[in-house]
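Handing you a structure now.
Missing here: one protein chain of the complex. Every other protein chain is in place.
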Amino acid sequence: MAEVVRREVVYALTAIITVIMIADFFLAIPQVNAVAGELRTWATIISTMALTLGAVNIIRVHSRNVRKRVPGVWYHSAFLVFIFALVTLLGLTNIDNPSANPVYKWLFDHAYVSLGQTWYAITGFYIASAAYRAFRARNIDAALLLIAGIFVMLMNAPIGEVIWAQIPAIGRWFNDVGQVPAMRTFLIVAAFGLLAFGFRTLLGRERGFYGEVA
Amino acid sequence: MGYPTTIDGILGIWTALALMLFVYSYPLYKENQLFRFAEHLFIGLSLAIAAIIAIQTTKRLAITPLMEGKVYYIVPILLGFMMYLILHRDYRWVSRYPIAILVGSSIGLGMRGTIIPNILSQIIATITPPKPGADATAWFNFVYIGIGTILAVMYFLLTFEHKGPLLYPTRLGRWVIMIGLGAYFGNTVLFRMAMLSGRAQFLLQVLGLVPF
Partner (left out) sequence: MSQETIWDRLQRIDRRVIYWLLFILLILPFLRPLGLPISISPQSRSLLEGLRKLKEGDVVVINISSGVSAWPECLPSLVAVSKVLIQQKAKIIYWTSFVDGHMTFEKIVEKVPGFKGLTYGVDYVHLGFYTGAEPTVAQLATNIRAIFTTDYKGTPIDQLPIMKGVNSAKDVKMVISSDTGDYGDYYIRQWRIPYGVPFAEIGIAMLFSNYQPYWPEIVFGMTGGAKGGAELEKLIGEPGDATVTMDAINTSHLLVVVAVILANLGYAATRRRR
């Protein structure tokens, strides 16, 4: 009985909800549409509440580092937990408008924003060094990739036209036509994959979400 | 927005610049304590802000309707709390119920929505010839896209060994895919460099060498 509740009921629930969502699209039955709408709202609420799941897990890991005084790491972890607690408390002082707290707003506007932009941009360095150290035209496949990449890069940069007047036209061809077969293939193949995945879920054969191997 | 004139504004932009330089000290120099400080500060801030936004949005979406009399909203709220049992080894299975709702909704919506734009429309676009009067380039592009798509799809026939009659078409298909990935790489470089240029501009703005 415990196994039925832990497994079979869950797979059945997943399948039923999947069918309801599909039926909602194809059938204009008010009851089905209403249930589907309500389930979507519930999914939104669950997703929203799950936003802090990652935070809880990370705080657990770092708290463990502090408790065990892991050398070289524990003081950084302590700082992280402190910042998390401080900013959360500051935000909770006015949950409807956290930015009304001047310290929260200052940390958000100047620390969080700057660090976010900085982290997002750091990969620019790595792509430049990868271009130099890793991108070798070892065979025809790699050569085609590099040729297409170089023309698109020089098309994106206005200086490409200064180097050679034909670069924008060739780069535009790679961008507008050359890449279409590949991108279209990815879309088609991924769509069939999603359909196959969905049918496996409907049949209860897809169990990866629940931490099991089918 | 010009150069800030208030104390907290000036302190803010210089703090932002300092944090940026702490992070970039890692690629430009080597790993160091300032980088670790900035890294952990960002993680702590991100988690806290996500938590605040989650609480705020949950209040708006679920708690307020519940307080206004929609008693059945207790169900999704309970399901949301059940998600946290994923962290407990013995009761992890309880989190499967809210996950079932998320997975079922997403897969159902994906399945119903993917057929037209990602299969039917793509096939139609591939086989639709250029309009009458189109030039040779348009016809070349049509043939390239049509044949290229077929060859690239053949490459993904992974349940058949790529030999015999499949050897050369799949090889050509791989070349077509490489061209596509090359163009994607070119756009990726644009993305990364644009982001980094924003940071370079910020450095100059704080130093007062270019206007905000």
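So that you can tell them apart, the chains are marked A and B in the order they are listed, and the count of residues begins at 1 in each.
FYI, a residue touches a chain if its C-beta (ideal position, glycine included) is under 8 Å from a C-beta of that chain, and two chains touch if they have at least 3 such contacts.
For clarity, every value in this text was computed on a predicted model and none was experimentally measured.
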Among the options B:Leu79, B:Val153 or B:Val189, which residue touches the chain absent from this view? B:Val189
So which of B:Leu79, B:Val94, B:Leu109 or B:Val206 would be touching the chain we can't see? B:Leu109
Residue-wise, where is chain A in contact with the chain that is not depicted? 25, 33, 37, 39-41, 43-44, 46-48, 51, 96-97, 108-109, 112-113, 116-117, 119-121, 124-125, 127-129, 131-133, 135-138, 146, 149-150, 153-162, 168, 172, 175-176, 179-180, 183-184, 187
Provide the residue numbers of chain B that touch the chain removed from this figure. 1, 24, 27-29, 49-50, 53-54, 56-57, 60-61, 64-65, 102, 105-106, 109-110, 112-114, 116-117, 121-122, 125, 180, 183-184, 187-191, 193-198, 200-201, 203-204, 209-210
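As a convention for this text, only the chains that are shown with their structure count from here on.
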Go ahead and note the Å separation of the Cα centroids belonging to chain A and chain B. 5
Chain A - residues contacting chain B, complex: 6, 10-11, 13-22, 24-26, 39-60, 76-77, 79-88, 91-92, 95-96, 98, 102, 106-127, 131, 140-142, 144-153, 155-156, 171, 174-175, 177-185, 187-192, 194-195, 197-198, 201, 209-211
Chain A touches which residues of chain B in the complex? 8, 11-13, 15-17, 19-20, 23-24, 27, 36-59, 61-62, 73, 75-77, 79-81, 83-84, 86-87, 92-93, 96-115, 117-119, 122-123, 125-126, 141, 144-145, 148-149, 151-153, 155-156, 174-190, 192-193, 195-196, 198-199, 202
